[in-house]
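All protein chains but one are shown at their positions in the complex.
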Amino acid sequence: MSAATWGWLVLLFPLLGSLLIGFSFRKIPPKVAGAVGIGAIFLAFLCGIGALIAVQGEPSESRHVASSLWEYASVGGFTIDLGIYVDPLSVFMVLVITGVSTLIHVYSYSYMQSDEGYHRFFSYLNFFVFSMLLLVLAGNFALLIVGWAFVGFASYALISYWYRRETATKAGMKAFVINVIGDIGLVLAAILIFRELGVVDYAAVFEKAPEVFSTNQWEVVAICLLLLVGAFAKSAQMPFHTWLADAMEGPTPVSALIHAATMVTAGVYLVARAHPLFELAPTAADLAAWVGVGTLLVAGTIAIVVTDLKRIIAFSTMSQIGYMFVAVGIGAYSAGMFHLMTHAFFKALLFMAAGSIISAMANRQNIDHMKGFGKAMPFTAVMLIIGALALSGFPGTSGWFSKDEIIDFASFRGGMYEVMAVGMLIGAFLTAIYSFRIIFRILPGKPCDEAQYLIDNGHVVHGEPGNPATGELEDTEVGYPGEEHHIAEQAPGMKIGMAVLGFLALVGGLLQIPGVDEVITKFLEPSFEDSIFVNSHPTVAEAWTGLGSGALISIVGIFTAWLLYVKKPGIPSRLEQRLQPVHSLLVNKWYFDEIIDFLIVNPVKAFGRFSNEIFERYVINGLTSGTVGVIRSAGGAVRDLQSGMLRGYAVLMLFGVVGLLLYFLIRSI
Amino acid sequence: MTFDSPSIDYAALSPIIALTAGLVVLVLVAVFDSIKRFGSPIALLTLAVTAGCLIWQWDTNTDLVAGSLHFDGITVTLSLLCVVSAAVAVLLSIGDPAEKQTGRSDYLALLMGSVLGMVMLTQANNIITFFVALELLSIPLYALCATNLRKRDSLESGLKYLIIGSVGSATLLYGLALIYGTSGAMEFPQIAAGYLGDGTPDSINKLVGDPLTLVGIGMVTVGLAFKVSIAPFHQWTPDVYQGAPTPITAFMAVATKAAVFAIFIRFFLVALIGMVDGWDVMLAALAAFSMVVGNVGALAQTSLKRMLGYSGIAQAGYMLCGVIVATQDGISALVFYLAAYVAMNLAAFAVLVAHERRTGFSDDISSLRGLGRSKPLLAWPLTIAMLALAGLPPTAGFIGKLYLIEALVDADWTWLGVMIAIGTMISLVYYLRVVAAVWMSPEAEASPTDEIDTSGLPPAVAGGSAGDFTDGQAHRRWYLVLPAVIGAAATIFFGVVPQPLVEFAQQAGNALSAYIS
Amino acid sequence: MLSLIIWIPLVAGLIAAMAPQRFAAWIAGSGAVATLALVVVVLIGFDPGGGMQYVTDVTWIPGLGVDYNLGIDGLSIFLVLLTAVAWVPAIAFTASRGTERPGLYFLMLLAGETATLGAFLSQDLLLFVLFFDLMIVPFYFLFGIFGNDREGVTASSATLKMIVFTLIGSLLMLVGAIALAVISADGGALTFNMAELTARGLPSGSQNWIFWLFAAAFLVKMPAFPLHGWMPDAYRAAPLPALAVFSAVLSKVGAYGFLRVVLPMMPDATELFQTTMLILGLASIIYGSVMAFTKTDLRLILGFSSIAQLGFITAGIFALNTSGGEGALLQMINHGVIVVPAFLIVALIAERFGSEDIQGMGGLAKKAPVFAVVFLIVTMATLAIPGSPNFIGEFFIVNGLFQTNVAIAIIATSGMAFSAFYALRMYQRTMHNPLPDGADSREISVRDGLVIVPMVLITVVLAFCPQLIIHGSEPAVDTVVALSNVEAAK
Partner (left out) sequence: MDIEWYLVLSALLFTIGFTGVLIRRNPVVILLCLELMLSAGALAMLAFSRMLGDQDGQVMVLIVLVVAACEVVVGLGIVVAMFRRRLPLDVDDMKELKG
């Protein structure tokens, strides 16, 4: 079968799975629903491989296939058809998404075991994967927007999955509104593209763009900036990132899937997909890179201070995505994609490990309470360590290869990109510190009472249900993940998921050993052959020196983390006192939330109150009741004139006569 | 010297002859107690015969009685309207306390006299018949207004109507005298010729500009404006409408307007056509003023009859625009609107009479509450009448307003058209308030009205029985419900299929084709 | 054929009023379904490029030059379909709930349908004005008699305000229509035939003031920003099924009026006042959205969201290009299709919570998952999530606006962001968050499901292929738009 039919099949299975589970939620038991969910995604993964084989089978220059079912909408020359575009880049993304999703489905099969919204969870999860695949496979910008919005909707649904919890619904609302702002950016970009090029399909747009636009022409820069607005909103970059921290309200598998592996990478995919436009607008590409650098530094600093386990990992996601944006911003597309893949592996792994620890902690996420889980949960501890190693780019792990490749490319390009490389190195150092902050705070030392309870009688302690973020108590119906929690040691599903990811996190780097086998670069090369950077990349020697420096930084980082948190645990608290203002700045996430509220949210609410109380009552109603009042008073006047006195009437009659006569006399002169 | 008897054209005079005969018979019947009960049938018979004669003479167009009467399209159409409203008034006054007190036939005789006056007025073609017909129309009405001797309001309204009416007639007479003086002739066509002078433009200006003529026109306008209750001279209307017995109010509201507008058309568009730019702006001002006063005044009313009085003032303002425009379209629009006005008002008044009889003379709008639920047969005609008066689409009222505005815009009087639209907007509030009271508010207990303590008084004059006035079954009386239903049905029918009524109106329109375009 | 479509509902209404009250609902329902069937037959036989079809032209009042001229073309075919489709669930819902005096209720409801169909189908200006006036009368009775009094505002006074507001507009339009016909005839034969009037054209001097007479009527009807004074009280007083139909279809007649009357007949004035109308549309979007997310009464949230959507449609129409016009027409149908189930859902929520104020609500989704999913689809369509037909409508409107005035287009997109906020707020405050005690969150009954779900399914089908509507209506919109931009015509 051709790549296109494989593409359609990839799309079909998750949608079918989602609808099937959705409609039969009363009939089939939870177990079967979970199985159907996993099966659907796994089938999609197989079709992805089928598409891979089909695409590889084509000769290298014609490795992209576009096919459309029917004409979705066409008005006055603006035709949008329901079409997909299968090429190495999209197949790569399909494989990463379906692969990681299958593992996360397996993990959540047992993690969400006793939750009473089980069917709804798997239906939404399958719908999310479908919409992510639609986004990746879309053949034109319009359908991209549709995929984009479905992904936004699915993330809203999953963030506020425990909808009976106020904070979860608020977080869901925040994520969705910021996502809609991203959609608006894409809508305007699509319209601008149509206005300039008259066409919306990828192939046609990227082919016509160089002829119509000269580099840095304001139109193409505007298009790219608008695309970036969409990308930043989706991938939680600097100005639009505030929703990611609150998105941790969703269940942990959701955070693993959406806020680590797939959704947040959509922005990176978009920039990679639209690279011809970005290459025509270097200023926009550089802006993307600089924002990437800024985000990775800011996120890194915050991650060091935050005490909530899932939020630390969330901020680390933000900084790693920053790396990817720098990569695609400066033209290292295949490096960016490679880091995207490896990041998916170890970040999902970290979230899963965090999930099982949180279950062990009876749903409390504050790492200050967590102590000595090394002994209590050996398997999870090992997985946590592997994840942390890969994240901090410990030599040999996948993270090391992918992150340093980006840094090498940046330093290779020289000039201001050198500064970026330095920024990234600092970032890498911060990453090493906070990833091992988790390890050294949780695993070593005297086990805290939950861990001790686990060691003594082998099953998990059951605290009364509470909101993990705020800690205040809730009624059990709120959607608390059921009475029994599941830790990796006791739940086979979680164990399989984490094991495979652990293996991939370790081994993943071998795909892209500089000089030996650039598998990813060669595979993605047909998608980026029209890019100007296609054959300029650092020599093998430079690559290896870069890797060396990367390894050095990560080891030093781990050592300092060890120093701070194991050797002299007092230092961090002392540092906090001395650098109090800095500390509070970081704890409050650089006050971004407050700034956005101050600049946008509060003025709009004030405008709403103003228009509601004052404008509506006085102007609109004033207008109507005003005129009615005037007419009614005139009516009263006429009625009072009617005095009933006969002689009064005669007087008015006289005035009438005199008036007429005067009028006529005046006329006759 | 030979004396040849004048050639009388009996055919054209037949309506007047029939009416006079009926009047005489009625007066005679009033004498004998035994056959007094047959008053109403006789009255209805005469009206039917008159209508027959009018229709028989549908398209005659001749001068009668040596030029003092002119029988043409306007006469036929408007006289028919007067006769129809008279018939309905007769029907409504069966069993009316006022009629009982004055003895059935006398009451009806006065009514016949008034109708005779109206039919003559529609034909009047010279100053003498004009004045006589006008007085023949008004004096019986003064008397009729005062017939409900039991109620103090009725007497008061009668006296008020008489005094103010006479002042109006006196002014009219003085104006006619001046016009006779300056034009030198009595018949309207000769007056027009008189004002043309020897045809040279400056002589026309001299005559037209001459103060006496203008004062004359002014005074005649006052007299006619008073009769049709145009704005500054409208003050008597609400009081008299409220005071007079309701059948008389119904008759007065509709028939007088039809007859007086006939003479308005004939006098202004035949006699004074020469100086049309002299009086059309003045009439336009009066019309606009009465639209405003009428609509705004009605807003503050609680009594339904007073409200209909004010609405009559406003509607008179709309109709006057038909005359101002001075075109055939204008006249047919006016006649169409009059016909629709007749249907609407008679339906409304019929329901009002039935309601009054049932609840003992409370014509307050709040007493109409819950009528929709309890008496749908009465509620629907009143609702349709109110919607028609407000000018809403499915009714003849809408087509009437449409025809008027079209005639206005056609003759470059667009600002008056907008005035009509604005007047209608204001009128929506009080018409729909009645509809809201009928349909949308809960049942209300009827409030008893003030009644003179008739204990100390001698029994009513001329054998009128002093029975109590409420008639519990009023809402089922055929003679009350029939006019209401027919009026409402006519409003809806002519709203949906207006063409026959348009042709009826055009009959009047092209009657003056000789004088105006 | 078209006369049949117009008059069947009224006839059914009259029979329902006369018949014993038990059968009133069945008769009314069958009347509405019969009309729908006829409209579908017309739809099948409709050829998009064929201009005016099924024309019936009978002289009605030769004296005034008015004739009973009906015709259907790309512009009105789908709006007629929307009307026919919208009335069926409204009647079914009322029948399932039962009212006192059902005969009168159905007579008025079906008379409203007759007048609306008449307005969409009439090709004679006076007939259009007549049906335009006639539309509000039955709803005056419906809202007045069957409405519910609120604190401070009785149903009859709220509806009185509504009908006076609307009729002021339509009276001005009556004067405008007559002036238009008389001036364009200038001495010749007076006619109100729309095609004839469009061909004759009008001196641009008089076009300007006639434009504002028509615009006033249509803006009050929509309602648009400055003239929506009557909307809050009327929406709070009205019975919900009647309100669903009123908000879904009657506001579209205003927008349709712009496309059918104002654009073709007064091109110079449209050109001249284009920016003012765009700003008015924009003001409606912003003001409607801002009010929507501050109000706490469900009916008013939907009411003000309709004002915002109508603001989008006005902006689309006055973008004066194919994309804007087509987007506006598509948006009219989408909004109509989604507002009917939205109001019926509000009715169901009101039954479950006893009140319509969202402050006391929450957690309905716990025991009513199907109800939650249906309401979710409706909310997503209301906020025009990309993938829903509403988005395609808004997308092409913004695309059209982009071609005329970029600044306005960008501000209009802020409307999308606001709509996301208020629609989601409405959904969350009713469905999510903990369930207050004393509220019973029972599942949607099969009967109500049968009434609401079909309309939602229409939106889902349209979501997959909005081209069905675009294909049918594009040629007609092209002709109207071509007529309206004067340089192209010159």
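By letter and in written order, the chains are A, B and C; residue numbering begins at 1 in each of them.
Everything below uses one rule, namely that contacts are C-beta pairs under 8 Å (C-beta built on N, C-alpha and C of every residue); 3 or more make two chains touch, one makes a residue touch a chain.
Quick caveat, the model's predicted, so the values are computed rather than measured.
K.L.:
What are the shown chains that the omitted chain is in contact with?
P.N.:
The undisplayed chain, in the complete complex, is in contact with A, B.
K.L.:
Out of B:Met186, B:Ala225, B:Ala271 or B:Leu371, which is the one that touches the chain we can't see?
P.N.:
Spelled out, the listed residue whose C-beta touches the missing chain is B:Met186.
K.L.:
Which of these touches the unseen chain: B:Ile163, B:Leu196, B:Ile492 or B:Ile516?
P.N.:
Hidden-chain contact among the options goes to B:Ile163.
K.L.:
Specify the residue from the set A:Val587, A:Met645 or A:Leu662 that touches the hidden chain.
P.N.:
A:Met645
K.L.:
For the chain left off this view, which of B:Ala30, B:Ala98, B:Val119 or B:Ile139 is in contact with it?
P.N.:
Counting the whole complex, the residue in contact with the absent chain is B:Ile139.
K.L.:
Given that one chain is not shown, which residue among B:Asp72, B:Asp96, B:Asp239 or B:Asp471 touches it?
P.N.:
Checking the options B:Asp72, B:Asp96, B:Asp239 or B:Asp471, the one contacting the hidden chain is B:Asp239.
K.L.:
In the full complex, which residues of subunit A touch the absent chain?
P.N.:
639, 642-647, 650-651, 654
K.L.:
Which subunit B residues touch the hidden chain?
P.N.:
Residues 127-128, 131-132, 135, 139, 142-143, 146, 149, 152-153, 155-160, 162-163, 166-167, 169-171, 173-174, 176-178, 180-181, 184-186, 238-240, 242-243, 300-301, 306, 452, 456-458, 461 of subunit B touch the chain that is not shown.
Keep in mind that, in the parts below, only the chains that are shown with their structure count from here on.
K.L.:
Could you compare the number of C-beta pairs in contact for A-C with that for B-C and name the larger?
P.N.:
Higher C-beta contact count between the two pairs: A-C.
K.L.:
Please report how many Å separate the Cα centroid of subunit A from that of subunit B, as a whole number.
P.N.:
80
K.L.:
Averaging only over C-alpha atoms, locate the centres of subunit A and subunit C and give their separation in whole Å.
P.N.:
Going by mean C-alpha positions, subunit A sits 38 Å from subunit C.
K.L.:
If you average the CA atoms of subunit B and of subunit C, how far apart do the two points sit, in angstrom?
P.N.:
Centres of subunit B and subunit C (C-alpha means) sit 44 Å apart.
K.L.:
Multi-chain contacts only, two chains or more: what residues does subunit A have there?
P.N.:
In subunit A, no residue touches at least two other chains, as defined above.
K.L.:
Touching two or more other chains, which residues of subunit B qualify?
P.N.:
429
K.L.:
Which bits of subunit B are touching subunit A when the two form their complex?
P.N.:
Within the complex, subunit B touches subunit A at residues 159-160, 163-164, 167-168, 171, 209-211, 214-215, 217-219, 221-222, 225-226, 232-233, 235-236, 238-239, 278, 282, 292-293, 296-301, 310, 426, 429.
K.L.:
Could you please specify the touching residues of subunit C with respect to subunit B in the complex?
P.N.:
For subunit C paired with subunit B, touching residues are 60-64, 126, 130-131, 133-134, 137, 140-141, 144-145, 155-157, 159-160, 163-164, 167-168, 171-172, 174-175, 178-179, 181-182, 190.
K.L.:
Would you pull the subunit C residues touching subunit A in the complex into a rising list?
P.N.:
These residues of subunit C touch subunit A: 161, 165, 226, 228-230, 232, 287, 290-291, 293-295, 321-323, 326-327, 363, 365-366, 369, 373, 380, 383, 385-387, 391-392, 395-396, 398-399, 402-403, 409-410, 413-414, 416-417, 420-421, 424-425, 428, 431-435, 465-467, 470, 474, 478.
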